[in-house]
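A single protein chain has been omitted; all remaining protein chains appear in their positions.
Note that the chains are named A, B and C in the order they appear, and that numbering of residues resets to 1 at the start of each chain.
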Amino acid sequence: MQSPARLWSGVAATGSTFRAHIHAILRHSDNTPGGRRWRSLHLFILGAGLLAAALSSVDGLPTLVDRLLEAVIVLVAVVFLAEYALHLWAAPESPRYGGLSDANARLRWALSAPGLIGLLAVLPAFAITTTAVKADSDLAAVFCILWILKLSVHAPAMGTLARVISNERATLASVLIVFVIVLVAAATATHFFERGGQPQEFGSLPAALWWAVVTLTTTGYGDVVPHTVGGRMVGSVVMVSGILVLALMTGILATGFAEEERRREYLRVWDQVVKVPIFTELGTVTLSEIVSKLRVRHYPPRFVVVRRDEPGDSMFFISDGEVEVRLPREPVRLGQGGFFGEMALLDRLPRSATIVTTQPTTLLVLYASDFYEIASHIPSLVAAVEKEARRRRQENEAGAATAAGGAD
Amino acid sequence: MQSPARLWSGVAATGSTFRAHIHAILRHSDNTPGGRRWRSLHLFILGAGLLAAALSSVDGLPTLVDRLLEAVIVLVAVVFLAEYALHLWAAPESPRYGGLSDANARLRWALSAPGLIGLLAVLPAFAITTTAVKADSDLAAVFCILWILKLSVHAPAMGTLARVISNERATLASVLIVFVIVLVAAATATHFFERGGQPQEFGSLPAALWWAVVTLTTTGYGDVVPHTVGGRMVGSVVMVSGILVLALMTGILATGFAEEERRREYLRVWDQVVKVPIFTELGTVTLSEIVSKLRVRHYPPRFVVVRRDEPGDSMFFISDGEVEVRLPREPVRLGQGGFFGEMALLDRLPRSATIVTTQPTTLLVLYASDFYEIASHIPSLVAAVEKEARRRRQENEAGAATAAGGAD
Amino acid sequence: MQSPARLWSGVAATGSTFRAHIHAILRHSDNTPGGRRWRSLHLFILGAGLLAAALSSVDGLPTLVDRLLEAVIVLVAVVFLAEYALHLWAAPESPRYGGLSDANARLRWALSAPGLIGLLAVLPAFAITTTAVKADSDLAAVFCILWILKLSVHAPAMGTLARVISNERATLASVLIVFVIVLVAAATATHFFERGGQPQEFGSLPAALWWAVVTLTTTGYGDVVPHTVGGRMVGSVVMVSGILVLALMTGILATGFAEEERRREYLRVWDQVVKVPIFTELGTVTLSEIVSKLRVRHYPPRFVVVRRDEPGDSMFFISDGEVEVRLPREPVRLGQGGFFGEMALLDRLPRSATIVTTQPTTLLVLYASDFYEIASHIPSLVAAVEKEARRRRQENEAGAATAAGGAD
Partner (left out) sequence: MQSPARLWSGVAATGSTFRAHIHAILRHSDNTPGGRRWRSLHLFILGAGLLAAALSSVDGLPTLVDRLLEAVIVLVAVVFLAEYALHLWAAPESPRYGGLSDANARLRWALSAPGLIGLLAVLPAFAITTTAVKADSDLAAVFCILWILKLSVHAPAMGTLARVISNERATLASVLIVFVIVLVAAATATHFFERGGQPQEFGSLPAALWWAVVTLTTTGYGDVVPHTVGGRMVGSVVMVSGILVLALMTGILATGFAEEERRREYLRVWDQVVKVPIFTELGTVTLSEIVSKLRVRHYPPRFVVVRRDEPGDSMFFISDGEVEVRLPREPVRLGQGGFFGEMALLDRLPRSATIVTTQPTTLLVLYASDFYEIASHIPSLVAAVEKEARRRRQENEAGAATAAGGAD
């Protein structure tokens, strides 16, 4: 567990007001150490709360354990209450409510999706103290399950998923309609074949539909199974159809996902590329071509990005953070705008030094397969990279000559 | 439920004959409010009819409920009878039967797929009043299940799915043949291993085949399970093969789907692009390149397309409908042929205003990742967009200067 | 069932020797009516034989049915014996054994995969008459199951599947090794948790492995289920891993399949494109670009390729066969090298006539999305298409003027 002092320490580094800090941290969009610590803590509290709620629904636990679980639930609810109050207070900082009065901005936030989820998460704190609810420990537990909705803020790519499903909704709906037609047809057919032998399981259409769903999704509980030859033939067709439906859905989502991911990555790269001088000197059209070839990678501190003597297939541009090049004599540090790993692409040599991040670092990766394609279109970029590479190699050689007899 | 008066209100807006209106609406291809209302109503009636039919097959319901369900079924059947009669009457309006006499066109429609499905859906209306059928409430229910076929008209992308499966039929057939070979081989092998211990379950090849189907599709009811070491080894191989078969089918359909979807989208965009003057001024070759980069999106009324201060990754061209730009002073409306959101691409700024549709609107979306690629090929388009953008910005600034002190 | 006279009628049409005909037909590569009839008949005989073999393994059938099934099996075996003998006799016609003596070619074929499968399929004919085998009707049935191998000749895309799996074998093997590691780890962990409570089901590692396979493939028979909390947690992880393994395999095969399919289609188009004069006039480099845009489609006789007044998204080139254009006055026939449907691409008009194949026809399809891309690179092709289109339109208009007052 982090001490509160350390938890907020990252906040002071930025230069804006306290309320804006709190807002940025609570929106989970803050990338300072303080923001990251809050995210970890939030996830931990959420997990603890959910676990306690789930366990408290088990009957016959010792009273002590029951008391303990209840204490955890109340504690978590109090934290979420505090979070809700803080978020409500800081809501006017949101750019979405820019230009509105503070009260108006708060009301709007309270009625937005995150606001309502926050309110739902707070309710158990009050409900659990009510006698009527408390009597049925089960009900209390279920109440807390609303906390699961808070988990959604920890899924950064949820937007991509939602957009893919939204873009492909017409096709997905068609697959679902095929699914329903197969379902109803199969249930009716099996109902005919099996109702004589198994009136309990296949005697009515709703009962037969249950079997059809369980079979078409290839779940196959086995609680209801056809016994006649006709029923088994229908069943076989339904199972194979289930595989086809799954394949169709996968095909649709894979296609949509590939397109959406390409667009998202393009925007992510564009946000980073403007921090690297070697790119910003290029014109917009040239730049847009490079952007589609770069990939963004976020690394934690002390991460080994490249390792000495390993073969390399990419070069890196630093758009945020800092790395340490572990050269034989003394380490060199490269900051924002620097680049490294170019020798692997220019001369197909193994990495000449191990390179490690010193802080959370965002790198733009350019792979060998794209480097040469760019090389033929934008010779100026390659020239700049080559010039810097030549300078470094000379420096290395000069250093090696001086340090002759030292480490290899 | 809509009143009939409102239901048909959208029809009067178009300028052609009454029979043509009815035909367009019944074919579910009409995009006027009247057409959309009919589609929703049709889906609701269909759902009610199917539910009533399914429930009426449950034994031991109170007589009152049974009577009620029967009433719903008869009502739905009457609606479908009316729909069938109307469609038959309006059939000569179909361009497919252009040049034929009315009687001939109606006969042809009656024999086409939608005509036959319509007839099948009407039959229960008569059958259910027959004593022989009525005696067995089950049979009546099953009869109504034919209505499920009407659901297929609500699946707009059914054509895409059918074409993908048709294009890939040779490869899918090969996977199915592999499937059958594995099935028969596995059933035979397990039959050998298990027939001693489980003569009931594995004593004959057809019985063993049932186990093999249930296993190869990874459904796994568990009603028949191998007990010998040999049988379990065969079973393990069959399960892994099942995963491979599913993966192969998905691979085939995903590949085919990506290609077909690209073609469909191209045609959809082409149909819309001709309504936007900024595009129609371009030559066919240039236009065909842009068409492959645009995406069609349909939005309902009062849909927030872009939100103020959010980052943007796309610009929009209006090919149908109207949007309202919520500017600080007074909202501005943009109609067919207009475009918005270009500042996000030109200057990488967040959205400067919230934009909402005022009616069902079709937009052509151009994403940032494609904008710059087009920019380098077709400078004239970008110049036109930039000119309009400059005009708007000046207007905004002039307005902001006048309204200084007002809302931000 | 076809009469033998009709069955062979298509053979006489081609101009080579009788033995070569037989060989082409038996190899299932012959596309004449005779060849297609033989393929259908072969599939029917194969199906009948397999069905009879499977049913004869059921115990307690009436003697008459048993006799009948046996008769079918013997009959099918005799047909396969005749096929084997004919194939052996015609083997020297294979280009693969060109230059070898007849006897040598036959020996080589007998030792090749199709030869050995053919021999295996013939064996039951002799085995079934042996008393020892006959006593156990089961054994006889199983013997006939070897016929399933003959099914593989009916899977035209088997080669594509095999090549995809072969190309991706290193990656697939890695997924399988991950699969095995998860399997063994899960079995060991559950063995620890469950062996106390369920010594029968989880008491030894091999028994626990059976549970792990059934769970990791998400088959889930339910014959062995963990009851402890630890066992269920391991089980949950195994199920989710199963989904991941399936997703990985699908991803690998989808990627490989897309690449292989592109190559195969390229070769298929190339084989057809040389029959169309409008293409063969182009240089090799230009041609190779068009080839990658065309798609091959095979149609049976009397198939409606395009329907009057429907919107069109493609044009067609006839590389084999013939179509009938159903023009208002009199139908026109287009043979090899002809093309149609170009107006849909040039003027975005609906189809002006229904077009139906008169015999098995192979068409090259060019979709709208590719047409304009080609148009900008190869103006000569588009010019040729446009010239022909203009000629046709004039003809149509002239005809319409003459036939004024007739059918529209």
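General observations
Heads up, the rule we're going with is that a contact is a pair of C-beta atoms (placed from the backbone, for glycine too) under 8 Å apart; a residue touches a chain by one contact, two chains touch by 3 or more.
Note that the coordinates shown come from a computational prediction; the quantities given were computed from them, not determined experimentally.
The chain that is not drawn here is touched, among residues A:S40, A:S166 or A:S369, by A:S369. Of the listed residues A:S152, A:T280 or A:Q394, the one in contact with the hidden chain in the full complex is A:S152. Across the interface with the omitted chain, subunit B contributes residues 218-222, 250, 254. Not every partner is drawn; the one left out touches subunit C at residues 95-96, 98-99, 167, 170-171, 173-175, 177-178, 180-181, 184-185, 188, 191-192, 195, 203-206, 209, 215, 218-222, 225, 229, 232, 235-236, 239-240, 242-244, 246-248, 250-252, 254-255, 258, 262-263, 266-267, 270, 274, 284-285, 287-289, 291-292. Within the complete assembly, residues 50, 53-55, 57-59, 138, 141-142, 145, 148-149, 151-152, 154-158, 160-161, 164, 176, 179, 206, 210, 213-214, 217-223, 245-246, 249-250, 252-258, 261, 295, 307-311, 313, 328, 348, 350, 367-369, 371-373, 375-376, 407-408 of subunit A touch the chain that is not shown.
Simple rule for what comes next: only the chains that are shown with their structure count from here on.
In terms of inter-chain touching, the protein chains here all touch one another pairwise. Of all chains displayed, B has the C-alpha centre closest to the centre of the whole protein C-alpha set. Chain centres were defined as the mean of their Cα atoms; on that basis the chain farthest from subunit A turns out to be C. The rotation relating subunit A to subunit B, fitted on Cα atoms, amounts to 90°, rounded to the nearest 5.
Averaging C-alpha coordinates per chain places the centre of subunit A 41 Å away from that of subunit C.
Centre to centre, using the average C-alpha position, subunit B and subunit C are separated by 29 Å.
In subunit C, the residues that touch at least two other chains are 218-222, 250, 254.
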